[in-house]
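Complex shown without one protein chain; remaining protein chains in place.
Chains here go by letter, A, B and C, matching the order in which they are written, and residues are numbered from 1 within each.
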Amino acid sequence: MNVRVQEQDFDISAEITAMRSGNPKIGAIASFVGVVRDVNDGDSVATMTLEHYPGMTEKSIAAIIEQARGRWEVLDALVVHRVGTLKPTDQIVLVIVASTHRGDAFAACEFIMDYLKTQAPFWKKELTPQGGRWVDARVTDDKAAQRWEK
Amino acid sequence: MNVRVQEQDFDISAEITAMRSGNPKIGAIASFVGVVRDVNDGDSVATMTLEHYPGMTEKSIAAIIEQARGRWEVLDALVVHRVGTLKPTDQIVLVIVASTHRGDAFAACEFIMDYLKTQAPFWKKELTPQGGRWVDARVTDDKAAQRWEK
Amino acid sequence: MITLLYFARLRESLGTGREELALPAAVKNLGALRVYLAQRGEAWAVEMAAGRNLRAAVNQTVATADTAVTDGDEVAFFPPVTGG
Partner (left out) sequence: MITLLYFARLRESLGTGREELALPAAVKNLGALRVYLAQRGEAWAVEMAAGRNLRAAVNQTVATADTAVTDGDEVAFFPPVTGG
């Protein structure tokens, strides 16, 4: 189980290779990559700057992974979240979950992403032709996270 | 939309990079990698040989992707399935789905995997200490696929 | 003539992966073809038996017992799939 917050890009192949070479029980690896889009709320986005709360970020993501481990069979998990200034088509976030079977891998991966969106202390500021603006939290993200609370 | 059946390994980073560089609307990429496990049904597995039905394989997978496109917003999708002889920790199958938002990417990716398991004409033969044996279809896989039929 | 294909366990136990067959006049659909092949005896009787969990495709599309089979078709028999 591993959490990293970093400015540099990540390589999903290298991460998956490391994970499966370490555990021959792994049969299923679900992953998610978030990417900067060139348009948001109708405006073109030139750059996106991510700020976070060092310390709390790593702590809250580790807690989210622990919750996932309590619900599903998780053999290994990795979260990498980038901070700093990114541009459209850049990778922002990577979540990888390895399990014996695919159902657990998919569910735990989506669960971690939904909570990352609603609980981990990251904030995005977009640069558009109208200037810089902080991205508003989405109601749809809160709804996605609430699906798991039952 | 792309389907490949091949003996050689695949590189998920290269595939994701190609996908997101081609479309700046992509915000979410869900993917799945299936891996050969060293134990199945209680026996250790030395090698796994995959056979398929050339022609029908590609056709049925393309049909599955089309079904996914009819249900969710799919900006791009890729399925790579290996055939031939593999060993534990080797990659077997890759599914990547790109969308604007993560909910659609996750759902379409899991849908395609569930159908790959139950409809695409691939067969696995394991070599164990007791000799070679064809893997039996799993009832759990049929159930996973049936979830989508409603 | 039709082309018959056998995969995986069937290919091994029947000892062939492919054959060309002159379609008997009485065989109009997949169910009748299966009964016809079962009459070859031995492994054929076992693999094509009514109770056997067998799947089939006609021209690379999943088919059932009442799917029509006509001259020129490609017909495949195989066990339930186990890919992914």
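Worth a mention:
As a convention for this text, a contact is a pair of C-beta atoms (placed from the backbone, for glycine too) under 8 Å apart; a residue touches a chain by one contact, two chains touch by 3 or more.
Because the structure is a prediction, the values reported are computed rather than measured.
Considering the entire complex, the omitted chain makes contact with A.
Considering A:4, A:101 or A:125, the position touching the chain not shown turns out to be A:125 (whole complex). One chain of the complex is left out; on subunit A, the residues touching it are 34, 50-53, 55-56, 59-60, 81, 92-93, 113, 116-125, 134-138, 141.
Just so we're on the same page, only the chains that are shown with their structure count from here on.
Centre-to-centre separation between subunit B and subunit C, using Cα means, comes to 26 Å. Among the residues of subunit B, those touching two or more other chains are numbered 34, 113. Those residues of subunit C in touch with two or more other chains do not exist in this structure.
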